[in-house]
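Missing here: one protein chain of the complex. Every other protein chain is in place.
Note that the chains are named A and B in the order they appear, and that numbering of residues resets to 1 at the start of each chain.
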Amino acid sequence: MSFSPYVPIVALFVLGALFALFSVSIAPIVGPKRYNRAKLDAYECGIEPTPQPVGGGRFPVKFYLTAMLFIVFDIETIFLYPWAVSFDALGLFGLVEMVLFIGTVFIAYAYVWRRGGLNWD
Amino acid sequence: MEDLKAPSIDYAAVAPILILFGAACLGVVVEAFVPRRARHAVQLTLALLATLAGLVVVITQASTRVTTAVGALAIDGPAVFLQGAILVLALVSLLLMGERKLEPGGAFVPQAAITVGSEADERQAARAPGLTEVYPISLFAIAGMLLFVAANDLLTMFIALEVFSLPLYLLCALARRRRLLSQEAALKYFLLGSYASAFFLFGVALVYGFVGAVDLASIHTAAAESDRDPLLLYAGLALLSIGLLFKTAAVPFHVWTPDVYQGAPTPVTAFMAACTKVAAFGALLRVLYVGFNGLSWDFTPILGVVAVLTMIIGAVLAVTQTDIKRLLAYSSIANAGYLLVGVLASGERGLASTMFYLVAYGFSVLAAFAVVTLVRDADGEAGHLSRWAGLGRRSPLIAGLFTFILLAFAGIPLTSGFISKFAVFAAAMEGGQTWLVIAGVISSIVLAFPYLRVVVMMWLSDPSDATPTVSVPGVLTTAALAIGVAMTLLLGVAPSLLLDLTTGAAEFVQ
Partner (left out) sequence: MEYAQATGLLGNVWLLVAIPLASAALLLLLGRRADRWGHWLGVLAPAASFVLGLVLFAQLSGLENKSVELSLWDFIDVFSFKVDFGLLYDPLSAIFVLLITGVGSLIHVYAVEYMRHDEGRRRFFGYFNLFVAAMLLLVLGNNYVMLYVGWEGVGLASYLLISFWYTRPAAATAGKKAFLMNRVGDAGFAIAIFAMFAALGTTQYDEVFNGVGALSSGLVLAIGLLLLLGACGKSGQFPLQAWLPDAMEGPTPVSALIHAATMVTAGVYLIARSNPVFSANETLQTVVVSIGALTLVIGCIIGCAKDDIKRVLAWSTVSQIGYMFLGVGLGGGAYALAIVHLLAHGFFKAGLFLGAGSVMHGMHDQTDIRRFGGLAKHMRITWATFGLGWLAIIGMFPFSGFFSKEPIIAAAFEREGWTAWLFGGAALLGAALTAFYMTRLFVLTFHGKPRWTEDIKHPHESPALMTIPLILLAVGSVGAGFLLSTSVPDWLTPVLPEHGEEAHGVLSHTVITILSLLVTVLGAGGAWLLFRNGTQEQEQPAGVLVTAARRNLYADSFNEWVFERPGIYLTRALVFLDNRGIDGLVNGLAAAVGGGSSRLRRTQTGFVRSYAMSILTGALVVTAAFVALQLGWLV
């Protein structure tokens, strides 16, 4: 039995765990404690925090919908970029595949559009 | 820069998968552009036709034995057989989903988030009687399953797993009745399903770490020939198995099953019980029989313990169930155990008997859930078993058919249940796994009790005021029920029709 190939991995796991433990436990002890309003606020990408809505944190579902649509098209872009960079190498096959891919996304787009997913109200 | 060589794809072999994916996309387009009134008919027709077309193509491909798409897909005997099985069972499930006579608008609600009985709910009922997205969603799931059983490398398998799992999570949430239960079920299924997928993916990573590739042929070669320490390979196989055993509902990864089976709309439950089982076992068979065959099956004891636990715990828990869908869920868990016995029998016999079992069980379970959709009162399906008391007096035909199905589950001769159990147990005996057979027989005895309890309740109790009437089924449910019962009988009386087929198909290509 030879554990040798795994010893560095295990060592890394252990080191990582130790570091995390160390950081979390040492910070409250040595860090200065000077609180202000901004520090206690929830972190929301740096913008002003939205006030808590009535009823305990429920948002209209429209926000989620928009976020999801964004992700779909975001991923499309991510796919398009490397394809464009190596377009020459991929040739006709790559083009066909990409058209198929865009077509599929477009079907989803058409569905969202027709079913009113793009209307805010 | 070198030109990339386009991979060669045997389009004829993968045609069924392409047809289903194409039809699913088309279904989305239909959803977008066809007027609401005509949608249901168009969608149902499209789904049935696509499934049928896929089936026809699968049948014409019956003798195909190739790997294609750079070895990512293997269209071989088991793949073709299981694809055919999935398509046939899916066809019957689609019939159940399409039923709109039992309840205005069918079993699915367009906007599940709306509170039952509220003003918005009434508006929604008036505007859109039912949800038609279920058909494209189901088609995606079916296509994913077809891909899953043909996947010849672990990454394709993982993607197929997700492709058929995500639609299933969605389908679970769409019940018209008991909406909160349905949504809770969907969320549980989604969370636990993703959790299990992570195990699978981690397993893929570990296996890749050992083999340096993800295709099953390389794994086979590496497992058989590599002189390195196969610790990673074993750990990877363990994690892969966990991901797949979750889908097959094996103990201890079964915990989601009762809740999801109970909460999901009954046609979807039927679809999951029949088709997901086929797909999950198909993939498990391929992973074990192709990829890890080189490990000389020394992992059998471990998976054997899982099988024994699955059979015993599924059967024992079924005893105290009071809800018919939960009872069937536990029965499905126990059946996963019997199927695992077939898988662990190893060799051609094990493969053939497992495939036979999958089809036989699929038809029976579809018929059983078809009956469940029929027994209903003003509040929808009457799930609690006490409500089934005296059903034999009220509706002897339906109670008689259900009795027949339960007897098939219990493994009474002249039903497919007997032949399929006999086949897997015989294969396991031959494979030297007597202990699994002993556990299987004990479990069958325990499991006969809850089935017979239902039978006794239906026939020997007096009907009370609470006994629901049986709704007159529409033509779709009637067809589904008739097919399920007829196949259960046929496979019990003349099993050789299908056994010859499975035996002929019982060889993987690498």
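Keep this in mind: a residue touches a chain if its C-beta (ideal position, glycine included) is under 8 Å from a C-beta of that chain, and two chains touch if they have at least 3 such contacts.
Since the structure is predicted, the reported quantities are computational estimates derived from the model, not experimental observations.
Visitor: The complex has one chain that is not drawn here; which of the drawn chains does it touch?
Guide: Over the full assembly, the chain not pictured touches B.
Visitor: Which of these touches the unseen chain: B:Ala53, B:Ala125 or B:Ala238?
Guide: B:Ala238
Visitor: Taking the full complex into account, find the residue in B:Val80, B:Ala150, B:Ile313 or B:Ala505 that is in contact with the omitted chain.
Guide: With B:Val80, B:Ala150, B:Ile313 or B:Ala505 as choices, the missing chain is touched by B:Ile313.
Visitor: Looking at the whole complex, which of B:Tyr208, B:Phe422, B:Trp435 or B:Trp459 touches the chain that is not displayed?
Guide: The single option touching the absent chain is B:Phe422.
Visitor: In the whole complex, not just what's shown, which of B:Pro301, B:Pro396 or B:Gly432 touches the removed chain?
Guide: B:Pro301
Visitor: In the full complex, which bits of chain B touch the chain not displayed? Write them out.
Guide: Touching the missing chain: residues 187-188, 191-192, 195-196, 199, 230-231, 234-235, 237-239, 241-242, 246, 251-253, 255-256, 258-259, 298-299, 301-302, 305-306, 313, 316-320, 349, 353, 419, 422-423, 426-427, 430, 446, 449, 493-496, 499-500.
Keep this in mind: only the chains that are shown with their structure count from here on.
Visitor: So what's the Cα centroid distance for chain A and chain B, whole Å?
Guide: Centre-to-centre distance between chain A and chain B: 33 Å.
Visitor: How about chain B: which of its residues touch chain A in the complex?
Guide: Its residues touching chain A are 1-4, 6, 25, 28-29, 31-33, 113, 229, 231.
Visitor: Can you check the complex and tell me which residues of chain A touch chain B?
Guide: 1-2, 5-6, 61, 86, 88-94, 104, 107-108, 110-111, 113-115
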